[in-house]
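Missing here is one protein chain; the remaining ones are kept as they sit in the complex.
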């Protein structure tokens, strides 16, 4: 059972505040929600929307269906009214002619706000409209309004009034409970202390902290900035240093310095900003320096579409940096996986002394959903303790080892000095130019690649019958495919599904029967091509038979993929 | 018939001057030579060498064989004496015990220089020793010394004396003509006005000029710097602006600005410097801006080995820049091909409005050889003339076309304005965010890729019998393979050879019978892997069966590849 | 040619700035300045990067190169070197000019290509939602700096004067008369002309408001000698809370292109290659 609410208006009108109030209300009501943001690259004006998919079970994918439209501007009403489904409802800030809009509520949101005493409370009105329509327990929204506006008596007052007036209007119009959810009756906050309402960006930040991150340097860039913002707000609570660098080059070189000095470190950017870090990535490879790099993808090339989504940076992450060295690329599918994989990224980075990439995208960064309160296991470090270092008779940062991984000591923690060098170097970390020494160090880097390769996990595969066409997906596209396939496989199974979360290195996928046997490989990727299709060709010598991609920067929806994948089950 | 001369000593002792004098002497004698440089990353001291492969036919590849060693320091003598072959000769700056060195000349080079009146003339002595040993016509070296030192009477005097004293010493020791070449008797300069003695770097620069280059912006980086140096010396002669940028990012963004304004423009760097241009490459892709980018490869990662050679940046060139757009990657095999392909790069760049990469490497940049005086056909521009632009009723920089290529007008040349944008844009070049407009522009970029793909030329293949193992090579490795295969195929043919000069896009190689039929694919590439092997896998779904690579940054030699390829003709 | 009117400089692109934004003042004044100087749109090249300020090039009808964030000055210098007959004006945000692009700014002053660099200094990263820019005040609480910015703000005027930048001025987006005077003077000045325009951001910066500038700005008068470098530095570094408007510093350094002129010719043509190269080849013998 689910209902979809779209809150639309001009940038700056508070759609995100409304969505936040509503999302938390759903959380505290024991329900689930997936909120995604559709925003323009401007601060005021234009037409944005937040869409809330409210459900009694966890949801991770956008849909097109709109059951309830809350519109805060005439332009957004005009743009989005057609999207509302037959039985749906519309709440707007301007009276709409019944002829135009038979599904419109009989009252005007902005008037309620004005009556409440402050035009800006329209976002609270929007949240209250939806909460009433969903019949969520009244005390939940009341508490949330208290928490949010409690610091200013005046603000609290008008917002409380806005909620009250909205409730009355809804009751009067007979619209309360018009969309009711089975879980809607769960009252109070008791049922949900084990869940959180988190954005993708915040989940990455929390995962980083769980992974032991104590240093982040980054330069703002949509849609990555939210990670930095969240971490900066936790500076003192969690002991993490967030440095806003003057540019991305400074950021990645700061990460290298911080990591060398002993902090688990990260940066985040989008494709264009990350592009500037390419030389720095190579430095990490050369000095065998752990680092976590989040690339929050958006459509390119160049500045492209700053506030839209894409999965176009896989090959960039894979090939950034001249010379060859080990790296790992992870891509979370959901908000909760963003937490887990980011934490894991820090472990892998330090274990193998490599850069680990986390590929997210705008749709994940900016979406919010309800996740189980995560585990926070203690962090296991993979560096020498001061005591271990002190016990060594001598220390070489790049000691030759069988697996290519040398024990990492931190500077200043023992009597040994720690030397690293971006030039080719000897085991002690000093620059060399001779042939034999250079070849030995290059060979060590190749062994490190082999070590990381050998640990590559097999991706998750849902297989009904190995002979069926295999749909491959990764990142945020995967949950959309899951739902599309739930529909398509409902009668008799028509497709298998392989979901890749570690994109590099990939193991030999022939170990998966559904991959080895499949005659038709269908890749669904939010890109214009040359992503995982290229990687599969390169690593598995297997081309894809059908590519379902995207050119316009808008997220895949369940409806769209159900239709597009549905057409692909003929055997090529 | 060939002789190999190695001139070795400390950095700063003038080995390159000696090699230059000698190379020009060989040119003017109607002979051929291939000079390659082995240098350390320092300005004075250490052990460098220039090796001259002198021959009566064109030569393009390094060999290990040393027939004549000229050593200018005790350290270099110690290091290189063992390399001299049994019948070879050694000329040194210090007396060597006969017991140690039975092949040593009975006089000491530095003494001749001192006698000539200036220690620094030792490089002229070195050249004269070799010229005498080869019995090159005396007047040729005399003329060269006059040309080189003529501007200072004092210098001319001591250098003339140095030549004279060397000739006498050689005669006295009975060493004149000890290595004589069949062409050595060609006298005067008459025979060779149709040939030039050029380094790889200079050849790229001259090719750029032939291709219409009028603007270069770059930041110094070995081994690319020579291109900029050569062009800067031709500023006034050829009408080319060379701007030393403050960093590589400025350089690539200057190239974009210059190209937009109407100059055929280029930059050059090595992997680490080029890495910083990655975002700029994506800008070129987005604004559909012609540019030529030379990557002079050296071993990475990071700073790596600054003065050594590698072919490790193919995948970097291929994947640099986020988002997807058309590009071409060329790799010259020889000095003369460096000229031709660079000129071609400028044509392709403007024709398709794309970045075109020219991959060279240290061994090509720094080597010198004798080439035929190149053709300079008139440049054909692919931009609208002012008249053509003026005749248009309106102008859109990104007008939709079937092949994805829009007519390019230059700003200020007609009443139309020319607008370009790194954001997604409409046909007029103004930023947009809407789904349909964005998809249309992305589709245009994809069509441009298809247009460039369709024009990909088939690489050159020497095939004896399609069933034989196929050796694939590219760039400077190809001529070494050619010579190795000449030897290996001498009895009965054992290997076919495919030489790739356009690395991207690649056509369907199955059109080449020796590729389609071969059961064993052997890639020879001066890298640690993941170069053309990866590209072949990705584009042709064909893995390589044997990879002959290199870890130490030293060039492949004919001897080495003859041995290593020779082991590979078993069917895997 | 028909006489130019203000309309000739207006583009049809929809404006996406916030209502009340200081950028509008700069846009209007730029269009008026171009008209006042009689520069037809097709002879003007506007170059910008990414941010709110850089969008200005889409709102003016003229040639436009909207490049990468912070890299606008690099592209502009090259475009001007090549198309010396265009009037080149660069528009940056303070983030692009002094943050991401700080190095290019430093070296553009040294190079002294004849162009005008207008920085819309709103003391904030506007487009990315209110993070600190290099000119945000120390202690100001903004996104990513919940405890306030720890670093000292950059002083771009002192920086430029200290490097003998050939023209250094400051104006205010809401003072149309002054701004037009300064823009016209900067565009006319041969060499790299730097104009820092104070521009209130009504969405993210509650400190540098219209009222703030009303209160603290003062006009440099005839007593200020813009050829006195140390005097100009004293003005730029004064710690009295007053904000100078006007030309702080100027000098007569020759612009780059004239220095290099001899024999280079028009870089947009390359038809003379065969003859020129034939002569050059002879050196390689």
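A, B and C label the chains in the order they appear, each numbered from 1.
We adopt the following convention: a contact is a pair of C-beta atoms (placed from the backbone, for glycine too) under 8 Å apart; a residue touches a chain by one contact, two chains touch by 3 or more.
These numbers were taken from a predicted model, which means no experiment stands behind them.
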* Structure fact -> Among the displayed chains, the hidden one touches A, B, C
* Structure fact -> Of B:18, B:141, B:170 or B:242, the residue that touches the missing chain is B:242
* Hey, which of A:378, A:402 or A:491 is the one touching the hidden chain? -> A:378
* Asked: Among the options A:7, A:158, A:181 or A:249, which residue touches the chain absent from this view?
  -> A:249
* Which positions on chain A touch the chain that was left off? -> 24, 27-28, 189, 192-193, 195-198, 202, 206, 209-210, 212-215, 217, 234-241, 243, 245-247, 249-251, 253-258, 260-265, 279-280, 283, 287, 373-374, 376-379, 381, 410-412, 414-423, 429-431
* Structure fact -> For chain B, residues touching the missing partner are 12, 40-46, 219-222, 225, 228-229, 232-233, 235, 242, 244, 246-247, 272, 302-303, 306
* Kindly note down the residues of chain C that lie in touch with the hidden chain. => 98-103, 106-107, 109-112, 134, 147, 150-155, 158-159, 161-164, 229-230, 233-234, 236-237, 253, 256, 259-260
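Going forward, only the chains that are shown with their structure count from here on.
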* To do: Could you grab the centroid distance between chain A and chain C? Build each centroid from C-alpha atoms only and quote it in angstrom.
  => 37
* To do: Give, as an integer number of Å, the spacing between the C-alpha centres of chain B and chain A.
  => 45
* Per the centroid of Cα atoms for each chain, what is the distance between chain B and chain C, given in Å? -> 41
* Asked: What are the residues of chain C that contact at least two other chains?
  -> 50, 68
* Structure fact -> Residue numbers in chain A touching two or more further chains are 40-41, 272, 302-303, 306
